[in-house]
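Removed: one protein chain of the complex. Kept in place: all other protein chains.
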Amino acid sequence: MIDPTNTELYDLVLQDAPFVIAAYGILWLGLCAYVTFMLTRMLKMGKELTLLEDAVDKLK
Amino acid sequence: MASTENKDRIAEDVLALDVAHLTRKFGVRKALDDVTFQLEQHRFLSIFGPNGAGKTTLLRILATLTAPSQGSDVTVLGFDVVKDAFALREHIGLISHNPLLYPDLTAEENLRFFAQLYGITGADARIDELLDAVELTHRKLDIVRTFSRGMTQRLSLARTLLPRPELIFLDEPYSGLDPHASDILDALIDGIRDKHTFVMVSHDLERGLELCSHALILARGKVVLFEDKETLDSDLFRATYRETVGLGVS
Amino acid sequence: MSKQLKIAIILMVIGALLTTLAFFMAFYTARVQGFGTVVSDQPLDTAFALAPPSMQPTDGIAYERPWLSQKIFYFHVPVAEASFLIFTIAAIFALLFLLRKDKKYDTRSRIAMETAFVFVVATMITGVLWTRASWGVWWDWEPRLTTYFIMMILMIAYFVVRNSVGDEERAATYGAVFCLIAWVDAPLSFIITRLIPSNHPVVFQSGMDTTNLIPFIIAQIGMLMIGYAIYVLRVTEESMHERIELLKERLEA
Partner (left out) sequence: MSEKRNISSFDQFRAILHKDIVMELRTKEMLTSMGLYALLVLIIYYVALSQAGSAFEVERIAGGLLLLAIVFTSMLGLNRSLVHEKDQGCLEALLLSPVDRPVIFFGKAVGNLIFLILVQILIVPLFYFIFMSGSQVQSGPWWMLALALLVGSIGIAGVGTFLATMSVNTTGTDFILAIMFIPLVFPLLLVVVAALTAVITADAGYTQVYWTMLAAAAGYDVIMIAVAFALYEFIIGA
């Protein structure tokens, strides 16, 4: 249910659309990339942590 | 030297160092861990230990340059190093491996600058007296840049003695000195050790042991050994030193 | 996995859903009125230039030109406000660190700065695109953009300074001091459009239609959730890093 005033207006100007889409897309993809990057780093660290903990246990 | 300075004299029965539960940590890393010891005035304390044992940190805390972590109780000459730092600074001096002098000022200008910082009135007479004591009167008007290492270190001693400190810190004072300059420094320290308390950090075991009245070994921020030299078992001391420092002792 | 981390991940998912919802609401339910139209006999808001005369539908009412690009508002402003808020939190932690000298405050301050920086970059990108769509230029040196740009540079400087100091505690102290000084720019950037006349629209000054306000608030809440989640994830990562270092040290001894 698109608001009637909007449909009328959308017919007039659509030239801003690429910028709106790009803004949303870059924002979203950027945040996703950042979080993914962080999570992979954390997974790697988790592996290293278990490795080190095993080594410490062996020493004892 | 009778003195009527209006800087408070330190009473004889006040402990020079009263360190209780001194801890210095950042995050989980502890540079000093529950260090506790006491030292009376007019003693000479040598601090030994491997690199990274916390010797310099300990010295900097005692000299009010670094703050201890919460829960520590450190009193130097009766002053709390955190609360009374400002008052304490009038009573302490530091001789370091750095000369702590401005190379582009003359010997006299250097001393006069520090005299002004300490608010010493009648500084002229005091400066002449000190330059005479360290045998640098003839270089009074020369800039420090032209001095040899040994001369700089002597001037550095004069700068330290300028405000008549009761407690003098020595931070690796021999590093970079040739044997002759070291001997001069030794003689100068020997001449004033009755009236002053010394705390020295040094890698030079023989010299440190010879000069000191008390020895302290630090390892991993903890006190491993703290003994009066009178009661110190030399062999045990050397064994402990070898063990913690990991260097052969001749 | 700790409880806090679980909450963070759940918040991240909810935040993502909320901002996406707000994005669609911005197109489907939000009225353009208020932002998109003005009555011609009233003084014009400089922020929104009029559309070309050929496009004007009726007498008395004029459409402002950038009404589609205005949709960027629903994610540009929430990200920007979140960045100000997170920067402020970083400054508070910096102050706490200077007072208490406890490493945990420094770590929190640094991580909040990182999170704020991610949001600042996001604001910059969406902002530049909006500027291009609405004003026809990629960049304009007007007060809000300038102060915000300076804020971004100051944040970069914060990390550069920290990394160039060898001693860990000294780096923390310098970082905290610089964070506090740099933070002065945040409220300045926030209020400057209200002090100096500028091209940049001032939100909430002219009032907002409810249909506009709802997606905006949803997006704002979503963004804050994402910001919090990123912050918690980074804190967890940092504590893992610390544990690894500690274990390595223990193994070497």
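Order of writing sets the labels: A, B and C. Residues in every chain begin at 1.
Basically, a contact is a pair of C-beta atoms (placed from the backbone, for glycine too) under 8 Å apart; a residue touches a chain by one contact, two chains touch by 3 or more.
Because the structure is predicted, anything quoted here is derived from the model rather than measured.
Across the whole complex, the hidden chain's contacts among the shown chains comprise B, C. Check C:Leu5, C:Ile125, C:Val177 or C:Ile244 against the missing chain and you find that the one touching it is C:Val177. Screening B:Val76, B:Ile92 or B:Leu170 for touch with the missing chain picks out B:Ile92.
In the full complex, chain C touches the hidden chain at residues 98, 150, 153-154, 156-157, 160-161, 164-166, 169-170, 173-174, 176-178, 180-182, 184, 188. Where chain B meets the omitted chain, the residues involved are 1-7, 63-67, 86-87, 89-90, 92-94, 96, 98-105, 109, 113-114, 116-122, 125-126, 143, 159, 163-164.
One rule holds in what follows: only the chains that are shown with their structure count from here on.
Judged by the touch criterion defined above, the protein chains link up one after another in an open path, with no loop closing it.
Centres computed as Cα averages put chain A at a distance of 16 Å from chain C. Our note on geometry: chain A versus chain B, Cα centroid distance of 57 Å, whole angstroms. With centres set at the average Cα position, the gap from chain B to chain C is 52 Å. Counting partner chains per residue, chain A has no residue touching two or more of them. On chain A, the positions that touch chain C within their shared complex are 1-3, 5-6, 8-10, 12-17, 19-20, 22-24, 26-27, 30-31, 34-35, 38-39, 41-42, 45-46, 48-49, 52-53, 55-56, 59. Residue ranges of chain C in contact with chain A, taken from their complex: 12, 23, 27-33, 36, 51, 55, 57, 63, 65-69, 71-72, 75-76, 79, 118, 121-122, 125-126, 129-130, 132-134, 211, 226, 230, 233-234, 236-237, 240-241, 243-244, 247-248, 250-251.
Listed in rising order, the residues of chain C touching chain B in the complex are 101, 103-104, 107, 168-169, 172, 242, 246.
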